[in-house]
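Only a single protein chain was left out; the remaining protein chains are all shown in position.
Chains here go by letter, A and B, matching the order in which they are written, and residues are numbered from 1 within each.
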Amino acid sequence: MKRTKSISGFTLVNGFIMIVVVLFTLYPFIYLVAQSFSSEAAIYNGEVSFFPVEFTTKTYEVILSKPDFFRYYGNTVLYSVLGTVIAVASTAVMSYPLSKAKLRLNKVFIPFVLFTMYFGGGLIPNYILVAKALGMRDTIWAIVIPGAISAFNVILMKTFFANIPNELEEAGRVDGLDVFGIFTKIILPLSKPILATITLFVIVGMWNNWFGPSLYLQSKEKWPIALYLKQIIDNAVSPTEIGAASEETSQIAATVKSAAMVLTSLPIICMYPFVQRYFVQGMMIGAVKG
Amino acid sequence: MAAYSQEHAADASPLWKHVRKEWKLYSFLVIPLLYFVIFKYAPMLGNVIAFRKYRGGPNIFGSEWVGLQYFEMFMKDPTFWRAFFNDLTLSVSYLLVKFPLTLLFALLLHEIRWMKWKKFVQTVSYLPHFISMVIVAGMVKEMVSLTGPINALLAKLGMEPIAFISLPEWFPTLYVTSGIWQSLGWGTILYLAAMTAINTELYEAAKIDGASRFRQALHVTIPGILPTVMVLLILDIGSILGSNFEKILLLYNPLTYETADVISTYVYRMGITGGNFSFATAVGLFEGIIGLILVTIANEVSKRTTKSSLW
């Protein structure tokens, strides 16, 4: 009797805490959306809290009617897709042999890879390497190659591969598959969760990347949306540039930041619930032993 | 691909035979390992310009030896030391808040029995992890701006508005709070994974002994996830001089340098903005070495006390 009561009390408190966490997490998004649809006056007077005040879609209309925004968006899509293909493929190719205990040289290779998690060249040596020594400045390669493989992702994937029962590979070998065939026909199809996880990590990293592009890409036409967004937030984009008529400039100036933030994060927010199932699975299997 | 020639041509030794036998698997590694050599190890080698004067080429490793000149220079620079201590302060305060909160949140999530609700809370709380730092910083600025919701709330409470973004005393709070916002949910994933791996018989046994849920958490769950906790703690300690560079760069301004300028932003200003490549590399190298030392110490301590370690 006493026990049941204490449980329900705890459940209540726990439920309350969870609601607080959910609100704390969601509120900034709600505020941004509300602000992006509100009038200039309402924003400057601090009247917006949960819902748009004096609803208007002006800013979205202006942003979405300009080709600029889509160009930066397109760049981001290109970098994300290409970067993800390169990163996931090379991570998988690397992780597979590293997951094989029978490979004696792994004793050398794994620490070699792991060490890079704890130490690296700094900002400047990396810049000199990528921009100067490799001549990747102002090219897409500077964005999609230097971060392609991370030790962390390799360890995750290696652990996942190591947990695939060996019998499956043996069966493949009996069927006459060579190492490459086993890898592509047996291992990869069984590894969807971890592939989805790494894909998500990389795609998000690429989508959100602004610092690399700010160092390596001078040509504005190659910028990804994240860097353009940073310019908007820093007020380095004039309302006229976005396409506002002169009487709209102050309204645009007041809401362009929140509207651009909403538009930029939208794809990630939309995509993420669908892959969440996979990445939780992938993280868990990869991490329990790792 | 002449992959087998890439490693140790130790003649006719068993190792050579082994490589020869497994060459197909090893050949997978050629390009990725080359990638590591170029993109991870070459920049480490590039750190040599901390001891050499870099003059823009053609030699990308600098033009002449200057020894420890740049190290002496920054050691004498009070701004460096300010950045050093800011780094420590920000990371330690973030760690002190984040670590218990994340653990507590994971334990509470673990206790939720209504699966749909649990799923929903998880989905929501992981979300910020995927938001670009540019947006996170933009959100922080909007939230704390003078016309933003926090100041509106203060006004309702009859308080004077606070210009959070330009007051150095508020910077650590902004940094820590936004960090919690970003990582609270995400940080629980590994704990939850570890919790599901705990043998359910242990809980059964505890229940038979009449342990309350609180006691179960204390005596079963926490010991069960201790190795995970320790590993994460070691990693965090290793990065104690690695405050979140991007976020600080996006959030700080000259008014808040006093508490916000950390080693990496200092390297950025001296190196990228100021063009002092060698000097900035020296500072960065110093930071990297301290990090390496810290993570090694933390690992050893953990190995001896809790038997869990990274390597």
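Side notes on the structure shown:
Quick note on the criterion: a residue touches a chain if its C-beta (ideal position, glycine included) is under 8 Å from a C-beta of that chain, and two chains touch if they have at least 3 such contacts.
Keep in mind that, in the parts below, contacts and distances are computed from a predicted model.
Comparing "Sugar ABC transporter substrate-binding protein", "Glutamyl-tRNA(Gln) amidotransferase subunit A", "3-isopropylmalate dehydratase small subunit" or "Spore germination protein" against the UniProt entry of the hidden chain yields the protein name "Sugar ABC transporter substrate-binding protein".
For the options B:Arg20, B:Arg55, B:Arg215 or B:Lys307, the residue in contact with the chain missing from this view is B:Arg55. Of the listed residues A:Leu32, A:Val113 or A:Met136, the one in contact with the hidden chain in the full complex is A:Met136. Across A:Val21, A:Ile145, A:Val179 or A:Ala226, the residue that sits in touch with the chain not pictured is A:Ile145.
With the whole complex as reference, residues 34, 38, 42, 54-64, 73, 77-80, 146, 163, 165-167, 253-255, 257-258, 261, 269-270, 272-277, 279 of chain B touch the missing chain.
Interface with the hidden chain, as seen from chain A, comprises residues 44, 127-129, 131-141, 145, 214-215, 218-221, 231, 234-238, 240-241, 246, 249-250, 253.
To be clear about the criterion, only the chains that are shown with their structure count from here on.
Looking at the complex, you find that chain B touches chain A at residues 7, 15, 18-19, 22, 24-26, 28-29, 31-33, 35-36, 38-47, 49, 54, 57, 60, 105, 108-109, 111-113, 117, 120-128, 130-135, 137-139, 141-143, 146-149, 151-152, 155, 181, 184-185, 189-190, 192-194, 196-197, 212-213, 238, 246, 249-250, 264, 267-268, 271-272, 277, 280-281, 284-285, 287-289, 291-292, 295, 311. Chain contact summary for the complex, chain A toward chain B: residues 3, 6-7, 10-11, 14-15, 17-18, 21-22, 24-28, 31-32, 35, 43-49, 90, 93-94, 96-98, 100, 102-105, 109, 111-114, 116, 118-129, 132-134, 145-146, 148-149, 178-180, 183, 204, 207-208, 210-211, 215, 226-227, 229-230, 233, 257-258, 261, 264-265, 268-269, 272-273, 276, 280, 283-284, 287-288.
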